[in-house]
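Below you'll find the structure I mean.
Left out: one protein chain. Kept in place: all the others.
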Amino acid sequence: MAQPVRSANLPTEGRSLPAFLIIGWRWIGRNPAVAIAPILLPFIFLYFLSLISPAELLPLEIVGAMLFTLQNIGSWVLGDSASWRIEASLQDLFVASPMGRLRYLFGIAFSNLIAMIPALVILGTLLGYVEWDRGTPVPFYAWLILLGVLFALWVLFSSIGIAISSRVKTQREIWPVGNLTFAVLGMLSPLYYPISYLPPAWQLVAHGIPTTYAALLVQGVLGITPAATDTLLLYAGLLGLSTAIGVTIALRLYRWRPG
Amino acid sequence: MSEEALRSVDLRKTYHSRGTPPVEALRGVSIEVRRGERVSLLGRNGAGKTTFLKIASTLLRPTSGTIEIFGEDADRHPERARPYIAVVPQEGKPFFHLTPREQIYTYLRARGIGRETAKSRCEAAIAQMGLESVADRLSITLSGGQRQRTMVATVIATEAPLLFLDEPSIGMDPFARRGVWDSLKGLTRKGSTLLLTTHYLDEAEVLSDRLYIIEGGRVLTAGTADELKRSLGGTLKVTIADGRGLEETLRSFGECVADGGAVTVIVDPSRLRELLDFAVAHEKAATVGPVTLEEAFLRSVGRSINDE
Partner (left out) sequence: MTSDVVLSPSRPFRGLRWFVFTELLVQGHETLAMATSMVVQGVLLVFVWILNPGLLPVAFVGAIVFSMFTMGNRVLNEAAYLRIDHRSNDLYFASPLQPEAYFLGMALGILLVYIWPVVAIAAVSLWVVAYTPSLALLLFAVSAGVWLFSASVGYIFSTFFRENRAIWAYSSLFFNLFGVLFPVFYPLTLFPPALQPIALVLPPSAAAALVQSALGTIALSTNGVWLASGSLAVEVMACFVGAALWARRTAREP
């Protein structure tokens, strides 16, 4: 390429973290309820479920709440990126820059992760305590696997969120679309109950959703619903595969520059 | 090495939306902007200025035609052009939960600019746009003009080689507008190239080396402000009070427009003397003034509307 006038001192690669750390952190700092809502929401559902279900399901439901929290990042990502694109035309500034769509996605996903970390830490502590109290403390490798699963869901649902946001046309659509997508995905997969509770046809549908494998894997590793190592490996593989497929589709749908 | 910062050839864009007939927003636009130039696009609402700017700044894909940024195909390889451009979108708003200072700084960092450079450029942009007193207030509490100044400051701080500004001074007071003009001139002195749109023709005249008038998705005329004004047939306008009866003769001096009882004649300076003598001979009062870009614009767009 012919060099533009002042190419020295002109970065050709954008950066995500330095910008979105500030964008995310300021958002939480200046809107306290925004920080509180994602922390409280999973507990509201957890409380509701613990009231209507048998006590032995509690650890499963705590893990479910963690997965649910990660999945919900998708709807926050959707809301942010859609309002920045539609209401403020701010996305234009990032498109016409060296940043690139993946760094932008990562930035928004990251700034929303910041808001979820307190909830995850509290839920994690609760899980550790409940399991320890029952005489089955969570082994170290199980924590690592849990982290890995949470990471996969973060990537997957942030991508889905931004993909949908790039297709939404008005502010009005954001809330219903996000609500529909993420609530239905959350309901279809057995986050809050063993998959065996579901009617057979439903179980079949659930097996098409990455969150299902995330739930099965974590429930198995924690010994909540015991499973053979082979089965767990299969779940891990299917989680990886379905996540990869989901991310690929999402990234294809994610429009950075409309046609 | 390409001399042009931007070159479009026969650029077309048709918007398709469900339930409505397609809109041909651009119908073959060819524009060239040389390095270091400041060029303005003028045109009525809906003429296609924003559409052109969006395609040129890699925000939108054209239906056909080519668009090159520094010799690189911006349609097929937008990522190669993007490090060299920055855009002030029409009706953009800053991050509401950030202050202007944070907004400018984070955007520079997002573009990969280092911490120290970002800080100093941010401060400079705040000063240039006169944002010092509001730099630490949340953008949501700013007035419309202050928000717009924040957007312009954000983009000029990038010092990108090619800047697109869609109605950058909209909603700004006369002082702030002059601040924008100074900053933009300063940027071109440092080597940047500017393509802007505006509905303020005084601004277009002060800022642009060249202008394009767009109408109905096509380039109507192009040239410097002087050339456009000269195309009217003269650079002076003489208004003759109560000149209704003299129109026949007045037309021989240049184009005439009747406005109530008065008649305005566009005239070349070389024939001014003669015209004034004529007015004096008929005991009519005459006022002389320069032709403005606005008149040139109204006339050339008006003619094309009449031709339709």
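Just so it is clear, A and B label the chains in written order, and each chain counts residues from 1 on its own.
To be clear about the criterion, contacts are C-beta pairs under 8 Å (C-beta built on N, C-alpha and C of every residue); 3 or more make two chains touch, one makes a residue touch a chain.
All figures in this text were calculated on a predicted structure; none of them were measured in a lab.
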Item to check | Listed residues A:29, A:176 or A:208, member touching the removed chain | outcome: A:176
Next on the checklist: Among A:192, A:213, A:235 or A:256, which one touches the chain that has been omitted from the display?
Outcome noted: A:192
Item to check | subunit A residues that touch the omitted chain in the full complex | outcome: 31, 33-34, 36-38, 40-41, 44-45, 47-49, 51-53, 57, 76, 79-80, 83, 87, 171-173, 175-177, 179-180, 183-184, 186-187, 192-193, 197-198
Checklist entry - Of the residues in subunit B, which ones touch the absent chain? => result 96-97, 140
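In this text, only the chains that are shown with their structure count from here on.
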Checklist outcome for this item: Chain-centre distance (mean CA atoms) for subunit A and subunit B, in whole Å, is 44
Item to check | Of subunit A, residues touching subunit B in the complex | outcome: 1-7, 9-16, 18-20, 22-23, 26-27, 30-31, 84, 87-90, 92-100, 103, 107, 257-259
Checklist outcome for this item: Per the touch rule above, subunit B residues touching subunit A in the complex are 1-2, 5, 35-36, 54, 57-61, 70-72, 78-80, 82-87, 89-98, 102, 105-107, 109-113, 115, 117, 138, 154-155, 158-162, 164, 190-193
